[in-house]
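What you see is the complex with one protein chain gone and the rest in place.
Letters are used for the chains, namely A and B, taken in the order the chains are written, and counting of residues starts over at 1 for each.
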Amino acid sequence: MTMSDAVFNIEKDVPADAVVEVRGICKKYGEVEALRNIDLDFPRGKLTTLLGPSGCGKTTLLKIIAGLIEPSAGEVRVNGRPVTGPGPERAFVFQDFALMPWATVMRNVAFGLELKGMGKAERQSIAAKYIAEVGLSGFEDKYPHELSGGMRQRVGLARAFAVNAEVLLLDEPFSAVDEQNRRKFQEDLLRLVEKERKTFIFVTHSIEEAVYVSDRIVLLSRRPGRVSQIIEPKIDRTASPDAIRRDQGYLDTVEEIWQGLKHYVD
Amino acid sequence: MTLFGYRVPMMASLIVWCILWELVGQSGAMFLVPPLSSVLAAAVTMVQTQTWQAAALITLHSFVVGMAFAIVVGVTLGVLMGRFKAVDDLFGIWVNIFVSAPLSALVPVLMILFGMGETTVVVTVFLFAVWIIVLDTRAGIRHVPNSLIEMGRSYGASTFALYSKIVLLAALPEILAGIRLGLVRGVKGVVIGQLLVSIIGYGELFELYSRSFDMENFWALTIILFAAAMLMSAAIEHIEKKVDYYAGVR
Partner (left out) sequence: MMASTQADTRVNGPARAVHSPAGLSLGLGRLFLRYPILSRVVSLGLFFLAWEIAGRVPISYAFPTFFDTAYAFGTMIADGSLISAYGSTLQPLVIGIAISGVVGIVLGIVMGLSRMAEWLVAPLFIVLQSAPMAALIPLITFVYGIGLAAKTLAVIMLALPVIVLNGYKAVRNANPSLVAMCYSFQGTRLQQITKVIIPDASPVIFAGLRLGLAAGFIGVILAELLITPTGIGDLITYHRSVANYAEMYAAVVSIILVSTVTLAALEAFEVRVLRPEKRRG
């Protein structure tokens, strides 16, 4: 296995402070084996991406971490406590946005707090803060169908931020967003990662996206999904977005991952 | 539903309802409801009688003729409405009025126009069934992707070939769904028509048995009718499933 200068393999060493620990996770759907024996640690305050070809089970793994799907074997621990279902320390951002069409942006963003039984005034002031944070001020009273795809996913992101979870789980959040909005959104996401100091677990099938936003990239192999490689892109995040996209380290990492994944593509 | 690890088919619960019917009937609590067993016995005897066979034949005949007209007219009008805006503008409003209008109110008009006979029943079946076929066919035609039609044109298909080999086949799932819903409505139409005309076919028998409080034969008649309606609907659904596979990939 050859490694470029910008990339080094850390498969062996375990980060000191892991928020989410995945231990021996297997998932079978009847005869089909989706995930085989996954061991992973997700370090606190970092953005880790699960990347792999379609059908590698990356979304399944994310939903197991979220507690939305039960694993066939193994366990997930968050802050040392085993996961038995969804919990307040994790918040999920859905690929199809999962916005309630009958509710305004405000109610959608505040929904997680509404479910917790928080009073209206309090939850709306929290929601308003995050609506502003994702750049949707002025759209509080709009309905989801009045927003573009990119704006809808910003609502989904604000809803996840509003419940103040430590870990944010993002399931291909930009896959239904067009290319230009996607780039803008990625830049905003990086800004929010910086600002919110939370742990992000991000699923995508776009190599460029993964390299652009991630601190760590976990490459999964094709079905049955296994961890094939962990990559930490060495990119200067203080540079401007345009500079990053032209950074040699960025380009080399993209190429490196493509070489690794190429043989999975028919 | 699963019971002790076995999958119990949905329709199996009908057996529970049949047993309940039998028990209520045996108890004699309601004179309107004789035990299911005696109703079934009555049905077996009834189907062997000349009267029933004649009534069933006449009913079936009205139904088939009415449905045949409804399908031919419904599909043709649906295709025209789907392809030509002028036709759509002209008929759209009427199709949409009649598809949900209380057509039972029209039957007395039909009775004075077409007489107290089979023609009235045939027209009733037609009127009950045709509108939903038009609407679904129209929706199916609208659903045919333009690229498929352009493909046909670019390969030099004649207008006839275009419609018979591409448009109608591509719209087949919706057309069949429309025909199935039309059949269900047609059965309601034939019953309502005959009940109101009340001197022919099944309607005459219903009238006869309910007047003479012959509940066993009345329910026997109903059960056969319900069973026939269900079987027909299931048969069409079966055909529908065979073409449904391409509804998703057009």
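Points worth noting:
To be clear about the criterion, a residue touches a chain if its C-beta (ideal position, glycine included) is under 8 Å from a C-beta of that chain, and two chains touch if they have at least 3 such contacts.
Since we're looking at a predicted model, the values are computed, not measured.
For the chain that does not appear, the touching partners among the shown chains are A, B.
Note on the undisplayed chain: of the listed residues A:Gly55, A:Pro86, A:Gly135 or A:Gly150, the one touching it is A:Pro86. Looking at B:Met46, B:Leu103, B:Val167 or B:Ile200, the residue that reaches the missing chain in the full complex is B:Leu103.
Contact with the omitted chain, checked across B:Leu32, B:Ile199 or B:Ala235, is made by B:Leu32. Interface note for the absent chain: among A:His145, A:Lys195 or A:His263, the touching residue is A:His145.
In the full complex, the hidden chain is touched by chain B at residues 1, 8, 10-14, 16-17, 32, 89-94, 96-97, 99-109, 111-113, 132, 135-136, 138-140, 142-143, 173-174, 176-178, 181, 184, 187-188, 190-192, 195-196, 202, 206-207, 210, 213, 218, 221-222, 225-226, 229-230, 233, 240, 244, 247. Touching residues on chain A toward the chain that is not drawn are 66-68, 85-88, 90-92, 94, 96, 98, 100-102, 111-112, 114-116, 143-145, 163.
Basically, only the chains that are shown with their structure count from here on.
In whole angstrom, the spacing between the mean C-alpha positions of chain A and chain B is 52.
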